[in-house]
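A protein chain is absent from this complex, but the other protein chains hold their places.
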Amino acid sequence: MTETARGAVLQAFHEPVAIAAAPIPEPEPGALIARIELAGICGTDIHLSHGHLPIPLPVVLGHEAVGRVARLGPGVERDFTGQPLRVGDAITWTSSIPCGRCHWCVVEGERTLCEQRRVYGINQRFDVFPRLSGGWAEAIYLQPGSAVFKLPAGVTPEQVIALGCAGPTAYHGVVDITGVTPGRTVVVQGSGPVGLAAAMYAHLSGAAKVIVVGGPAARLELARQIGVGDVHLDIFTTTPEARLARVLAETPGGRGADVVLECAGVPAAVAEGIAFARRNGTMLVLGQYTDRGATPINPHLITKKQLTLHGSWAFGERHYLGHLNALPAMAARFDLARLIVRYPLAQVNQAMTDMAGGEVMKPVLTMT
Amino acid sequence: MTETARGAVLQAFHEPVAIAAAPIPEPEPGALIARIELAGICGTDIHLSHGHLPIPLPVVLGHEAVGRVARLGPGVERDFTGQPLRVGDAITWTSSIPCGRCHWCVVEGERTLCEQRRVYGINQRFDVFPRLSGGWAEAIYLQPGSAVFKLPAGVTPEQVIALGCAGPTAYHGVVDITGVTPGRTVVVQGSGPVGLAAAMYAHLSGAAKVIVVGGPAARLELARQIGVGDVHLDIFTTTPEARLARVLAETPGGRGADVVLECAGVPAAVAEGIAFARRNGTMLVLGQYTDRGATPINPHLITKKQLTLHGSWAFGERHYLGHLNALPAMAARFDLARLIVRYPLAQVNQAMTDMAGGEVMKPVLTMT
Amino acid sequence: MTETARGAVLQAFHEPVAIAAAPIPEPEPGALIARIELAGICGTDIHLSHGHLPIPLPVVLGHEAVGRVARLGPGVERDFTGQPLRVGDAITWTSSIPCGRCHWCVVEGERTLCEQRRVYGINQRFDVFPRLSGGWAEAIYLQPGSAVFKLPAGVTPEQVIALGCAGPTAYHGVVDITGVTPGRTVVVQGSGPVGLAAAMYAHLSGAAKVIVVGGPAARLELARQIGVGDVHLDIFTTTPEARLARVLAETPGGRGADVVLECAGVPAAVAEGIAFARRNGTMLVLGQYTDRGATPINPHLITKKQLTLHGSWAFGERHYLGHLNALPAMAARFDLARLIVRYPLAQVNQAMTDMAGGEVMKPVLTMT
Partner (left out) sequence: MTETARGAVLQAFHEPVAIAAAPIPEPEPGALIARIELAGICGTDIHLSHGHLPIPLPVVLGHEAVGRVARLGPGVERDFTGQPLRVGDAITWTSSIPCGRCHWCVVEGERTLCEQRRVYGINQRFDVFPRLSGGWAEAIYLQPGSAVFKLPAGVTPEQVIALGCAGPTAYHGVVDITGVTPGRTVVVQGSGPVGLAAAMYAHLSGAAKVIVVGGPAARLELARQIGVGDVHLDIFTTTPEARLARVLAETPGGRGADVVLECAGVPAAVAEGIAFARRNGTMLVLGQYTDRGATPINPHLITKKQLTLHGSWAFGERHYLGHLNALPAMAARFDLARLIVRYPLAQVNQAMTDMAGGEVMKPVLTMT
């Protein structure tokens, strides 16, 4: 008798996801089965459901999840870091499996840029083996090549899922590419999960002051309550001129921010971020995952201010592990669990609606 | 009896410069007098004469020059690098004297960003001592604190002036900030002096292929003749689509250029340059010295391509010396003297007209 | 009637310092007089008193101090960062005044390498105007060109003096040159002021684990009490083999530390530090200020482990300001005042003896 698992399947764009079941396969060598405990809903999931990105259908959505080992395939004895892996262990995993053979994987060493990578919850069809390839499900089949990690000691599933993919995304952009150092004044644009994760990394890196420019008020208030950000500017109640004046007033010598971390996702934020930066400063353009077209930017400011702008795309195993290594300190400092609101799997469509409306910071599906 | 020197003085914006004379002062301690041999005309001089930048008047223009030591002030015995300095030695000097005390000079170590710096030929008045403070003159009074350099062995005044300030500007942006390494494929946007200097530095740094995107045809032809650029695309006879297709076809795997060096000065070039760059590539925004306002740029491409964009502003002594150190190899490889057209000082207005019209690459004033 | 100030003067090597008085001069333009409140004793002072470094005598020792503005010279209205400066303000200052004109100051932008710099408490003679040029005195004459800083809001003189010059030295080496990022495992060799400051910067930069290898036990205990270090290994009670085994056991995958910060000052520590580092790791050689000669090092390990080793020498204004910017967060996290033991100026020789014996972490002279 085969056991089955239920999952939330996107069958057509612009339609609600549907709960469907599939048999849990026996894991092949190198694979394993995880029981999902918590699965995050990410802004990208909303875009996916509207067909903003070219993905195959049907698909079990969900690229952020924490679970427990249910069955280990032959040869699977350790997690990616070499820790022994046993049934029942709490685990998480990177959402992508890069090909490991292309120019990006081998020559550039940028596995996040691999164009053939398989992504759980995004490009793995529900009607093709092993079917259970998304996080919004009771179980997931983790294919050989997946980077699976036991949760760091003392870190709870809630703390892992609270930031979801925003955590490693921010680690990649803020820690690995941009770099914030003790004493710096940092502006973070955006107060969604990526903005909050970026601001947390700025704090964790020793920033002297973190100015969060975002909104709406409830998100800024939540940030304030968990200790993220030293100054909070609400874009819904301030003018661009007032924000610029305030940022300059908050920076040493009124010169502007040492580092600007754009996590807003709105094209116009980039031009505003350039204005926030001091001469010889650095800006990260992290939030522009969706193509919303061109926006007016004055390149004279890049030359005159001698700025460096960095783009950063998603994350690879390096960043996922980096984030997990930093997570105990992050969890000790910020009450991450405050960010999440739980929904049973059956209420997934309600959770998506709440996410789309910005009413909750991080909706999380529970499977039990 | 006091000796005098003639110079080309900008007395009012939008009017021709006029030849006027001033006495050559006795140099104070730390200062020296140089007889100018060759003085370059730079695109910025045209902007200055039209009042596009806020400068005091009257001023002897000219921030690029080569001359010979005429008189040494007390205590001046060596050039900036420690070489003995004697009357008659061929010398050049940085155009700016940073204050040495401000945040940019002391903390950032970016003397090019000093806001109090004195600049020969730009912000030193002709009606204030020592009056002779510009390069378009028979003599210049080099104030204490000037970084004066004997010409490197084997380098002629023509080779120094041929690139003018474009040489150290390109050194700063291409060598010091961006970095081109052996085997790279590089696009240079712009075929004026800065573009040519940037392309030369790309060659000198070992680039496998340098693609020059510029115009008009005569400039590209001159570049070709002196060995600058491996591929030349004329913006006046090609469409943006054709240029992009050609650049991609010229790059490994059709992925785009490893490095894009924007030296065009036209805002729209930045968006085109972003399209030329490969994922994980680097772009230098060097040409946007004048504020020509905003241009549509799609920031999604910065995120998705994971680009790094660098601005670079002017140059400090570090870059001037770096350029002089590289000049012997550059002069050995490229026939720099081919870039210049000589005009006697009295024909300065004609020279400016020819520069503004793009008819000559580098007009140079001679004093004898 | 001229006011005088007393100071502790080193008149001959190997002899006790003597208390002597000198008149407090009227400050020239650009200068100011500070009343010293707290002056630190640094390990270097002990070396100086033994003639290990070539300095002129007599000299008022003391290159670490905090005081209050007593008199402002003409034109002195603001501190280095532009804050208004008034009599009575609590201030500190960089110990060195680089020349601002040499190769290191101008070209390299490394003012810490300036060979002509004047250093308070080290190379300014007591028998030459302005005489009061050391920190172990009731007053100091801060020459024009000094970088003077008001204490950051909320930071006490005790917190500034507790780390003394070790603070900006560690900032330079750890933050500016080496870089520690969230999630890293860091070994700090040395538990004196430089080692503690380095460990604090590692914590402040988000390190996941900081392993302090030092001694004697009292110093490690003090570190533990104020929250510096997660693991402490006493070199006096462990073998090198045991330390290496423990460090490897404490690092991810047993691969070794991501970053090793050598602050021990003993040449042999460098070879041990190389053993602690993982492949592709980074090591800072910060503690080797005194020339104690060569030590056996196996360079094969540098190649095979693909290590990067950085030296870092002293600090410039950039690092001093950087440290001050980071100090509020550092002071909030660690009880810095616990590090200091106070001595009245008259007991300076006792304080030096206690420092030399390693009995106190940071002896501090008080002037009242």
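A, B and C label the chains in the order they appear, each numbered from 1.
What we mean here is this: a residue touches a chain if its C-beta (ideal position, glycine included) is under 8 Å from a C-beta of that chain, and two chains touch if they have at least 3 such contacts.
These figures come from a predicted structure and were not determined experimentally.
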| item | value |
| --- | --- |
| Residue among C:Q225, C:Q306, C:Q350 or C:T366 that touches the chain left out of view | C:Q306 |
| Identified contact with the non-displayed chain, of C:V285, C:A326, C:V348 or C:L365 | C:V285 |
| Touch with the omitted chain, as defined above, among B:G183, B:P240, B:G293 or B:P344 | B:G183 |
| Absent chain, residues of chain C that touch it | 103-104, 108, 110, 112-113, 253, 255, 262, 267, 270-271, 279-280, 285-313 |
| Residue ranges of chain B at the interface with the undisplayed chain | 81-82, 171, 175-176, 179, 181-184, 201, 204-206, 208, 252-253, 322-326, 328-330 |
| Chain A, residues in touch with the chain not shown (by the definition above) | 80-81, 100-101, 103, 105-111, 145, 147, 316-318, 321 |
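Methods note: only the chains that are shown with their structure count from here on.
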| item | value |
| --- | --- |
| Centroid distance [mean C-alpha coordinates] between chain B and chain A, Å | 44 |
| Chain A-chain C separation of Cα centroids, rounded to whole Å | 40 |
| Junction residues of chain C - those touching two or more other chains | 81 |
